[in-house]
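What follows is a set of notes on a single structure, which appears directly below.
Each chain you see keeps its place in the complex, though not every chain is here.
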Amino acid sequence: MKRIAVLTSGGDAPGMNAAVRAVVRKAITEGMEVFGINYGYAGMVAGDIFPLDIASVGDKIARGGTFLYSARYPEFATREGQLAGIDQLKKHGIEGVVVIGGDGSYHGAMRLTEHGFPAVGIPGTIDNDIPGTDYTIGFDTAVNTALDAIDRLRDTATSHVRTFVVEVMGRGAGDIALWAGVAGGADDIIIPEHDFDIKEIMTRIEAGRKRGKKHTIIVLAEGVMGGQEFADKLKEAGNDTDTRVSILGHVQRGGMPTARDRVLASKFGAYAVELLKEGRGGLAVGIEKEELVAKDIIDTLTNHKHKADLSLYQLNADLSI
Amino acid sequence: MKRIAVLTSGGDAPGMNAAVRAVVRKAITEGMEVFGINYGYAGMVAGDIFPLDIASVGDKIARGGTFLYSARYPEFATREGQLAGIDQLKKHGIEGVVVIGGDGSYHGAMRLTEHGFPAVGIPGTIDNDIPGTDYTIGFDTAVNTALDAIDRLRDTATSHVRTFVVEVMGRGAGDIALWAGVAGGADDIIIPEHDFDIKEIMTRIEAGRKRGKKHTIIVLAEGVMGGQEFADKLKEAGNDTDTRVSILGHVQRGGMPTARDRVLASKFGAYAVELLKEGRGGLAVGIEKEELVAKDIIDTLTNHKHKADLSLYQLNADLSI
């Protein structure tokens, strides 16, 4: 393979730029040419494709967001959309493509490969909800951003002896909540993967207050319910502490990536190029037990489900007494 | 005066601890004894009063929140409440008190002084809405916290070509919005002190998009309306860009204070002690045109109003073309 392209798709995540940089630099090191595609699959179909050289990804490793932009493009679910995309790629002599994004993006990559056009997926999303990898690009940064907010909220919660319900992102997954909750010393973590018992939570809050605790921090994954809804449930269950809701929202998607996300993105990008160089498509790269892996995308999407690490849930219960 | 006390009251602000430290250390340097009062006026009336020595404020300068806690206590608006507070202070031999907080806190300080018990106010609030000073303790930190969020939101706004309405704190004042907006390169800043014209805003958004701008950031002071309400207004006015709302909320109250807030808090704390040492009460310290000032609290509260620096509004309009 002599010429490949790279795109970012789905929700943006810190470290996507570091992954694009790695794809570009590794491909050039391997003697290949690289093209960028703007706006994900939408740009592919529209032919928004342009060459990337070494310098074009200079100073990009530290930047949040994605300089290739991202966009939703449901039309790519159709065969027509996919073939139109391949046409555009072939016009530029491109023989393979690296797709950085979430599971929606993986579907596109799978279809391209089915049509004989090799595509490799890189897991890029803050939610850490993609099967076939222990960690996704952007997760570590989002957790630290959420943690910074929790640390700040603790200041003010303590000063006013308040309870805070902190709603964090994660779509259907509780990973951000679990990690930020354990790291933030949350009193409770509410995630989709584990039922909560509002009475137990109340018991815990009251026990904490009784022993002189000045704040209560409850980290809530957005996949369970909204922060205000949860606060209302607490109130119904008898909560009479001064309770506030903080929805961290889109700030969790931005910012300079952490070291870990940059290193992971660099590994993933380089590995995806190696796979394409060997002519292998239909794969998703990942990291499992500290080892780089490449898995069939179709298998990843159909036979597996992301699982949150529930040992963290138990750990927090043991430590937030 | 040989023995003074210090309390924090109203909404907490980064730098309050630095101010308490300055009061304690300066008082000891001047040969006085110092007491801390927990939970503001509520703690004063309840007698939650305890001695503070040099070491008790060690390592506090960098901490967010207030280690003396804060609380609302409407009962202090009554004569009975005030006299009960003075009784408690006198029990400990305390002759003067430093009150760190917002204008509600100033009222208490004024009443104490009227009852013959000298009190000095220090402006501590992130909102920067207190007359008699150019800056309040916590404002600089809150602005930088809001700015950090805006920088992060810009990453994701650009990646997805979105509009963000960023609701920042400030109660009735637009100062946080103005400073964070100018510093964040906001497309528009919506503040209570200046009417907005939704059509002009739409014109500006459309002009930006026409020349290729990938994001629109509108910084909205909470004193104008809620973020979602403003987004709805934009939509009514024809906004068809992908628009999201981010309410920064209580994270703006927390975090380690900036250098500026720590220096300002240190100056204010030391100056308040100097005034009490001279037996002067009923005053609020402040900084005006880089000079420390002390003003009659009563005059401050009745004859003056905080004014936002509208030159920043014009500056932003000139630069966010």
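Residue numbering begins at 1 within each chain, and the chains themselves are lettered A and B in the order written.
Methods note: contacts are C-beta pairs under 8 Å (C-beta built on N, C-alpha and C of every residue); 3 or more make two chains touch, one makes a residue touch a chain.
Remember, predicted model here, so these are calculated numbers, not experimental data.
Novice: In total, how many chains does the complex have, if 2 are shown?
Specialist: My count of identical chains over the entire file-defined complex is 4.
By definition in this document, only the chains that are shown with their structure count from here on.
Novice: Between 0 and 180 degrees, and as a multiple of 5, what angle does the rotation take that fits subunit A onto subunit B by Cα atoms?
Specialist: Superposing subunit A on subunit B takes a rotation of 180 degrees, nearest 5.
Novice: What is the distance in Å between the mean C-alpha positions of subunit A and subunit B?
Specialist: Once rounded, the distance between the two centres reads 35 Å.
Novice: Please output the residues of subunit B touching subunit A within their complex, sorted ascending.
Specialist: 8, 11-12, 14, 16, 63-66, 69-71, 145, 149, 151-156, 158-161, 164, 214, 244, 246-251, 253-255
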